[in-house]
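Could you have a look at this structure, given as structure tokens, before my questions?
Excluded from the complex is one protein chain; the other protein chains are retained at their positions.
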Amino acid sequence: MDNKSLVSIDDYTKEEILEVLARAAEFEKNPNCNLLEGKVIASLFFEPSTRTRLSFETAISRMGGRIVGFTDSSSSSVTKGETLKDTTKMVSNYCDLIVMRHPIEGSARYASEVSDVPVINAGDGANQHPTQTMLDLYSIMKTQGTLENLNIFMVGDLKYGRTVHSLLMALSHFNPTFHFIAPPELEIPRGYKIFMDKNDIKYFEHTEFDDIINDADILYMTRVQKERFVDPLEYEKVKNVYILKNNMLANTKDNLKILHPLPRVNEIAVDVDTNPKAYYFQQALNGVYARQAIIAKALNL
Amino acid sequence: MDNKSLVSIDDYTKEEILEVLARAAEFEKNPNCNLLEGKVIASLFFEPSTRTRLSFETAISRMGGRIVGFTDSSSSSVTKGETLKDTTKMVSNYCDLIVMRHPIEGSARYASEVSDVPVINAGDGANQHPTQTMLDLYSIMKTQGTLENLNIFMVGDLKYGRTVHSLLMALSHFNPTFHFIAPPELEIPRGYKIFMDKNDIKYFEHTEFDDIINDADILYMTRVQKERFVDPLEYEKVKNVYILKNNMLANTKDNLKILHPLPRVNEIAVDVDTNPKAYYFQQALNGVYARQAIIAKALNL
Partner (left out) sequence: MDNKSLVSIDDYTKEEILEVLARAAEFEKNPNCNLLEGKVIASLFFEPSTRTRLSFETAISRMGGRIVGFTDSSSSSVTKGETLKDTTKMVSNYCDLIVMRHPIEGSARYASEVSDVPVINAGDGANQHPTQTMLDLYSIMKTQGTLENLNIFMVGDLKYGRTVHSLLMALSHFNPTFHFIAPPELEIPRGYKIFMDKNDIKYFEHTEFDDIINDADILYMTRVQKERFVDPLEYEKVKNVYILKNNMLANTKDNLKILHPLPRVNEIAVDVDTNPKAYYFQQALNGVYARQAIIAKALNL
């Protein structure tokens, strides 16, 4: 049997992405089931993350599974100097599946290699967060009816935002046109541009956040975090520039949906929340269904 | 469908109070059931509270429900600057009911207004703690056979004690006679006296804690907390005055029961514990049944 871990969104082929999204749609119709009856899932959060953890734990609970684990490393053996390998081997003996969030890049891959059971990466530092990508894709598919040929606008911190990078890679299967809106300090990294060039993916870069979004099918907002700037003055210059306000949506397309991985701080004004194009809260809910499908696939259920 | 949230004890009419107490008595007979099968309850404790949390989680578990959540805000997105509104909207998308403890007064009401599912207030700062009131009422009803026409003595911190205030409001439906025993610094606030005057509720104030309790049906003890005093010397003067000792119970009524919201520090001497009139540990257990009934009502089950 091959390893069913999901560490990076690249672990899924285009076909597997579509298969999991179809499965998520089934879970949305019937979220409660007994697929995980008799199964124990380890939820190992070496750093806190309410949203992702609650979403996973809700998914597992609705499937009838049991959860053991920890919510931050202060209550784990890590404080006694245990290696990630030993913790993983120990836990993989107990349980049927591991969901892991860890601050160190590459930790999820390493864990998947020493574990006897599948590992689902719930975020490893700035590296990967593939289940977020799957819920983003599911939200796009559900609201647009397709993943193909869409105008995708990404706004904010495109340099460090792992959700942006993974979504870019995943959408590259589906002939997108990307528009990147970011300050120069936070523009999309060169490696991704080379990747898009090589794969004939159309993309445009902007520093202004204005009526160019009228052409968007999806507007993917992210936080511009102060701690990403070496010079605090640079942050002060841009911090209020990449904020979405309701009046900016007046001439946007009817099918436009606004996504955000959440938590949002102030990059989307509160008056947007009641606009029917705002979709970020439903997007968070979609995370439960996407994760149910990912868990089912990992366990071959 | 009307909002079934329980934020303040005033959200229940007299009839609803009696209905929930009757339901609690049924749960006491058969605590284990499947009423919450397939339901996911969010237990959001923005500040720690073992007793209330364990009581709720036991109630939910005995009803077959699943629990997701956090036990203090350090492991929540709050640390990333997320607003209570966003956290609540997100979680209310996931789950069927929210149980929330929050340090800020008014937070539970606000959450109930933005949530798509009912919210049960498990304590919002010094403001309200309605499920505590319901378990207090259930304990009184169970031990006295009625809530009507009782002599209720309240002792200790009557100024800041939210359990005292809510119980006072709830009992006002049932023609009580109140006796308040407290140091002047911690006497019952003027607003409650005005309320009782307007509603023809008999009450008496005392600063001495002595044989006046011989007339009591219920003796409701609370902690006198050092941090409530502006002047530490004032605290030193009263700290040992409002302590219940076993010999003080010699001439009290046979039907007297001693209640305390717990945790107790030293305001009830340990030698009282074995007196049959001590009821605070059973009272805590009653919290499970009262909360089962409150949850069932909130979900219309």
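Which chain is which? They are A and B, in the order written, and residues in each are numbered from 1.
What we mean here is this: a contact is a pair of C-beta atoms (placed from the backbone, for glycine too) under 8 Å apart; a residue touches a chain by one contact, two chains touch by 3 or more.
If you're wondering where the values come from, they're calculated on a predicted model, not measured in any experiment.
The residue from A:86, A:197 or A:271 that touches the chain not shown here is A:86. When you scan B:25, B:114, B:241 or B:262 for touch with the missing chain, the hit is B:262. Counting the whole complex, the residues of subunit B in touch with the unshown chain are 32, 45, 48-51, 54-55, 57-58, 61-62, 71-72, 262-265, 281-282, 284-285, 288. Listed for subunit A, the residues touching the missing chain in the whole complex are 38, 40, 42, 66-71, 74-82, 86-87, 89-91, 93-95.
In the analysis below, only the chains that are shown with their structure count from here on.
Distance from the subunit A centre to the subunit B centre is 41 Å, each centre being the mean of its Cα atoms.
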